[in-house]
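Let's turn to subunit A:
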Amino acid sequence: MIFNGKQRIWSEYQKEIPDDHYFYVRSCIRQNFFPASEKTFLDIVQNRLGLDFFETEHHTTCGGIAYHSDSIPQETLMTIVARQFALMTDAGYKNYVASCITSFGIYTETLETWRHYPELETKVRESLWKATKREFNKPEYLAHASDVIYKLRDRIATASVNRLVNKKTGEPLKVVEHIGCHYSKMFPSKGVGGAEYPYVLTGMIEAWGGEIIDYPERRHCCGFGFRQYLVKANRGYSLSNTHKKFESMKPFKPDMIITNCPGCPYFLDRWQYVISEMEGKTYGENSQGIPVFTYEEVAGLVLGYDPWDLGLQIHQTGVEPLLDKMGIIYNKADKYKL
Partner candidate 1 sequence: MPATLFKTFKDIIADCLIHVQIFKKNILLGYMHFSIAFGWFMLILVGHIEVMIYTPQRNGVLYYPVFFRYFVMETHETLRGSFFFFLMDLSLLLVLTGIGLAIYKRFHSRILGMRRTTKLRLGDKIALYSLWAIFPLRLLAESFTANISGGSFLTISINHLLNAFVTNPDHILPVWWGYSWALGLFLFALPFSRYMHIPTEILLIVLRNAGIKSSVSRDGYAESEIYSCSRCGICIDACPMTSKKRNIKFSSVYFIRLLRRRSTESLATADKCLMCNKCVDACPVGIDSTRLKLLKRQEMHVRSRTDYEYLQSIENKIDATDSVLYYAGCMTHLTPAIYKSLFKILKSANIKYTFLDIDGSICCGRPLFMSGDKESAKELINKNRELIRSSGCKTLILSCPICYKFFKEEYKLDGIDIVHHSVYINNLLTSGNIKLHKGIGSFVFHDPCELGRGSGIYNEPRELLSAIGIVKEASQEKNLSICCGGSLGSLTLSFSEREQIAKSSLNSLLTNNPDKLITACPLCLKSFSTYNTIPTRDIAQIVSENLI
Partner candidate 2 sequence: MNKQVLVIGGGPAGLEAAGQLENLGYKAYIVEKSDKLGGHLLKWDRLFPESISAAETLQKLLEPVGHITTFLDCTVVSVSKTGEHFSVQLSNDATLNVSAIIVSAGFSLFPAEKKEEYGYNIYNRVITSADLEDFFKTGSDSRIQNPKSVGFVHCVGSRDEKACNRQCSKVCCITAVKQACEIKEQYPDADIYCFYMDLRMYGRGYEDLYLEAQSKYGIRFIRGRVSEVAEDETGKLVIKAEDTLSSKPLKITLDLLVLMVGMIKNADNENLSSLLNTRLGDDGFFQSASPILRSTEGEIAGIFFAGASTGPKTLPESINEAKASALAIHGYLSKQK
């Protein structure tokens, strides 16, 4: 691996991320899968770093899951998106931050579609007006929440209590980063670091002391793929894709996986259990599984949050061996506290 080469590519894919004043929208499924992640995110940016993040209860789904499952057409989707933008406009914000990768992809796709086909934007504005009597401005900046943490990675590092290193040996932890497909594969220029070598999570890991491993199936989808999981007949296909990734990362002996997408951590986490039950095959050191984290959870750990406040007890694959490795003190009994 030639590090300079990657740095050169990273330097070509830098996106502008505003400093403050964000309109923050949550993810539909993350709130079920990893409910503490978004809470942690807001706690870090609002309370720890004192930034302005606005939330509204009127925000709905972006329509992404329905769209990618072929349940609604693109025009419907764009009208839903337009409504979210109207909420932002009403609240007086210009910087739009999505917690969900699918949403981020949907927003990017919608804005790009309007750029190429302005007549569609006009049509959507009309539809939105007819339906809700709302008007909107397009966001000036669109970011994914991981972009924000990426931007803040050094501030977090400065305030860090724990680092991504093996406390005993002092060696950096080996970290697999997994980027949601819709982050930059559709529009490479919209993601930090582009599509082939995304830097958004890598930047965090580097800043927090870990070592990124680049394994052959790094670019491969986590296996969720909407229809592949949602339709039971296809579920084996979803599982097989995840299996393929684990087989590929296995020889690199990763300590942990960090992700920036709602579905990925869920499937990378849960499918490990399914594979072990189905095939008798387990991954990770001492066959304890490879713990999978959202970037907010990792940021939380670095900043010294209590693991159980981060919702790590909800993970299928146990995180304790890693916490021990990092030298994080936690109360075992608290794991099952409500």
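Regarding candidate selection, all candidates are chains of the complex that A comes from, given by their letters.
Observations
As a working rule, a contact is a pair of C-beta atoms (placed from the backbone, for glycine too) under 8 Å apart; a residue touches a chain by one contact, two chains touch by 3 or more; residues count from 1.
On a predicted model such as this, the values are computed, not experimentally measured, just so you know.
Interface record for this complex: partner of subunit A among candidates 1 or 2 is 2, by the touch criterion.
Put simply, subunit A touches candidate 2 in their complex at residues 1-2, 4-6, 8-9, 194-197, 214-219, 251-252.
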